[in-house]
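Removed from the display is one protein chain of the complex; every other protein chain stays in position.
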Amino acid sequence: MIRLDGVTKTYGGFGLDVDVELGNEITAVIGPSGSGKSTLLEIVSGFETPDSGSVFLNDRPLDGVSPEQRNIGMVFQRPTLFPHLPVRENIEYGTAISDDEIRDLCELLEIDGLLDADRSPETLSGGEKRRVSVARAIVTDPDALLLDEPTTGLDEPIRRRLKYELRCVLADLDIPCIYVTHDQNEASVVADSVAVMRDGTVLQQGSYEEILESPRNEFVADFVGIENLIRGEIRETDSGRTVVDTGVAWVEPEPTVLDDGNVSKSDVCVGILPESVTVTENTRVDGGRRTQTRPHRFDGMPINSIDCTVERVISERGSQTVFLDCGLSETFKAVVNSGVTVNEGDDVAVEFDGSDVVVV
Amino acid sequence: MIRLDGVTKTYGGFGLDVDVELGNEITAVIGPSGSGKSTLLEIVSGFETPDSGSVFLNDRPLDGVSPEQRNIGMVFQRPTLFPHLPVRENIEYGTAISDDEIRDLCELLEIDGLLDADRSPETLSGGEKRRVSVARAIVTDPDALLLDEPTTGLDEPIRRRLKYELRCVLADLDIPCIYVTHDQNEASVVADSVAVMRDGTVLQQGSYEEILESPRNEFVADFVGIENLIRGEIRETDSGRTVVDTGVAWVEPEPTVLDDGNVSKSDVCVGILPESVTVTENTRVDGGRRTQTRPHRFDGMPINSIDCTVERVISERGSQTVFLDCGLSETFKAVVNSGVTVNEGDDVAVEFDGSDVVVV
Amino acid sequence: FGGDYTFFGLLGAILAVYLLYPFVTFFAGAQGNGISVADFTRPEVISAAKYSLTTAPISTAVATAFGVPLAYFLSRSEFRGKLLVDSLVILPLVLPPVVGGVLLLTGFGSFTPVGQVANSLGLTLTDSYIGIISAQTFVASPFVVITSRAGFDSVEEYERASRSLGKGPVETFFRVSLPLTSGHILAGVALTFARSIGEFGATMMTAYNPHTMPTQIWVTFISRGVYATLPIVAVLVTFGLAVVVGIR
Partner (left out) sequence: FGGDYTFFGLLGAILAVYLLYPFVTFFAGAQGNGISVADFTRPEVISAAKYSLTTAPISTAVATAFGVPLAYFLSRSEFRGKLLVDSLVILPLVLPPVVGGVLLLTGFGSFTPVGQVANSLGLTLTDSYIGIISAQTFVASPFVVITSRAGFDSVEEYERASRSLGKGPVETFFRVSLPLTSGHILAGVALTFARSIGEFGATMMTAYNPHTMPTQIWVTFISRGVYATLPIVAVLVTFGLAVVVGIR
């Protein structure tokens, strides 16, 4: 367990102010550049000293403990393998282990072919370097492991495999792992829980699903991929339903959170995942006459349904991404099945279920 | 139109050998690092001279034409805005334009707020810098535009918007745009067609859909995201059907391409997109007895269906990614709807339609 | 960085103290040896300052005018013999200045062909302004070439941007490369100037007369002892400090 207890650090115009507890699981720290992710790692690893507050590792305070005495493993953005030592000596730099142990470890990380002779780390591919640097970090049996964007700079297919394999290896360690990344997909694959940072603070911490279901604010929602964020105002309709009036449609979350005291302001933002949307043709040729279908309407306004025009359709990997002009300031995005026929220029309606709507 | 006619370039251990024609559309060039993407751009832009062959721009040969006389715009990986010139002077570096024109351009790129006074490019955010560098490149009305990973280093939410907006701006130019990226999703969003490079050659060129439907080889299939690639052998079953025997199941593409002369070798690889797979529970409690359901079987072997165990389920953005152990050397990956209930450790069957199988 | 570097600090402090100590003893000792403000206006001090301050700027200007284009050419072009020119540019840095002086004498001395041609035109290439400048330029020009080149090496992508926007190499050089590398070039100019004004070994050979400041220090030291050099030393130390602060 790692606990940061009122840790602050100021330098230049930047200030870190963090108060979190991370269990024996993999926590992804995500956030834009400059949000303090790396500073957080530097404070936990001991390379930076906080201005105030303390770091605890399994309830042992780390104040004044130098990096080499913390027993915290690190995997850096650049693999930082020692170029003057062969692969095996790199792995055993922290502690010498038996031939059997090293073989097991390398099989686990699929780098067993790299121990031959005096192979230099500079002859390794990008993916191999990362694996070796993970092996080097976990061979010392650390009490915690910090990883700083370990897949940066790798080609996509290699990265795709590595992140899943890292997940498996790290989960088996059963120690706190902090995994800094700027890619929310990577966060969801590798980590058990996610901490979203901005401007030096942790905005929200929880499982990826929890954050998707109730993001704390617009920034978090956008960062985890709730790309359709529409501003509106809470109002009661003539018939007594409480909805968010977005100007182009009413949005009614279900179960309603608008009048249960959880939302106190009247200007809110509703968020809908592109994947939670269906797109239906909005015009029907009806005996030669085109009539618009209005699937969900109430008091003259569409509910949980917006009329729009298809701007662009992109087919990819079993699905289509549809960009839509809904008369809003931002393009609306929907991910639909390959089977659905949508063409650029079509007038369509997007529909979504009230239960898929988040309010922030 | 840009045509590279037998263009070769050798240096160090690396050789480029390219013969392609790119129309007035956006072509994404994807491929691993070191595949020659950047060298291709350098030869088209004139900063490198090919060892042999010629580059043609709208049928005009560019041999011996210096970069500044080619009228080819460039957007670099680093934004390379001139730090000693204000934003507006950066945009007008290539050619001075009227206030109205520059205002229209900046509105299009959503950077109209940046022209005020003598704002220095160093005060801009990463996303703004990219937009300004695109504005600077297109203001000279170039005959072609080259973009070298223009979204690198941006935070995910910014990158997501920028790539779609780039798509819209570039498509309106109606000139050949070469867009180098290592991200196949970005390629599919931005480009009309894709060229996959490896080891200095273009392996395949076509629309993203075409490549997904018939990738030329395993490398291309993997690179565009057909992550489940299973090796097998073509054989005829006792009942005369031609299938790929993967050891754990028979795979039967539909329409069959195995005996129509298109596939000449007997050792092949079948590819299935993670998004084209359904996962069904494999055990049914039947009056207290567990019986296995075998949805598609033939001559005792499952067809287009593999028994496996769930290794890990990751929920994200309206779908779940399921990693499965099928007794193959690689983990099988399926992306299924959020509604499907799968738990780690479950015995399940993955099924896929013969029409979703590609053979390489 | 969170570590204990006392061990390195203690070893390093010995060198730091060794480098600092002579400054302290000199300025402390000069006070105790009756050197006054009046000594700063002695005719030989004024004369040496005049010669140094009229030659070093010219040497620096010449080194910059030709060294910056050379640096740019080396940074951008591949040609046969490039390695030779690269080495030639560093050589005066690692060569003892007296050697530089000897070499220059054989190239431009009064009895060499070049020297005789110059004489017939009324120019004296040694023991003259020109002799001082030729020694300073030979010894000091590498600084501006090396630092400018490092600057030019770092702005290639900006130049590509300029070229792709339709600007040729010369326009690109003046509108992009030069402004972006002005920091590097200025640092090189400062170092070249410092080296020029402090030049002693080569100048002793090519122009013992008229005395520049370093030559005058030698002459004063021989005739009147070490503390009598204070006025010139003080001026040169001040210059040195200004350059060190300037290039940071």
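Going in written order, the chains are labelled A, B and C, and every chain counts its residues from 1.
Heads up, the rule we're going with is that a residue touches a chain if its C-beta (ideal position, glycine included) is under 8 Å from a C-beta of that chain, and two chains touch if they have at least 3 such contacts.
In this text, all values refer to a predicted model and were calculated from it rather than measured experimentally.
Considering the full assembly, A:137 is the residue among A:7, A:28, A:102 or A:137 that touches the omitted chain.
Of the candidate positions C:74, C:118, C:180 or C:207, contact with the hidden chain is made by C:74. Residues of chain C in touch with the missing chain: 1, 3-5, 7-9, 11-16, 18-26, 29-30, 63, 65-67, 69-74, 76-77, 85-92, 94-100, 102-109, 112, 137-138, 141, 145, 156, 163, 168-170, 173, 191, 194-195, 197-201, 204-205, 213-214, 217-218, 221, 226-227, 229, 233, 236-237, 240-241, 243-245, 247-248. One chain is missing from the display, and on chain A it is touched by residues 45, 47, 66-69, 71-74, 76, 78, 80, 82-84, 93-95, 133, 136-137, 140.
FYI, only the chains that are shown with their structure count from here on.
Centroids built from CA atoms put chain C at 55 Å from chain B. If you average the CA atoms of chain A and of chain B, the two centres end up 22 Å from each other. Counting partner chains per residue, chain C shows two or more touched chains at no residue at all.
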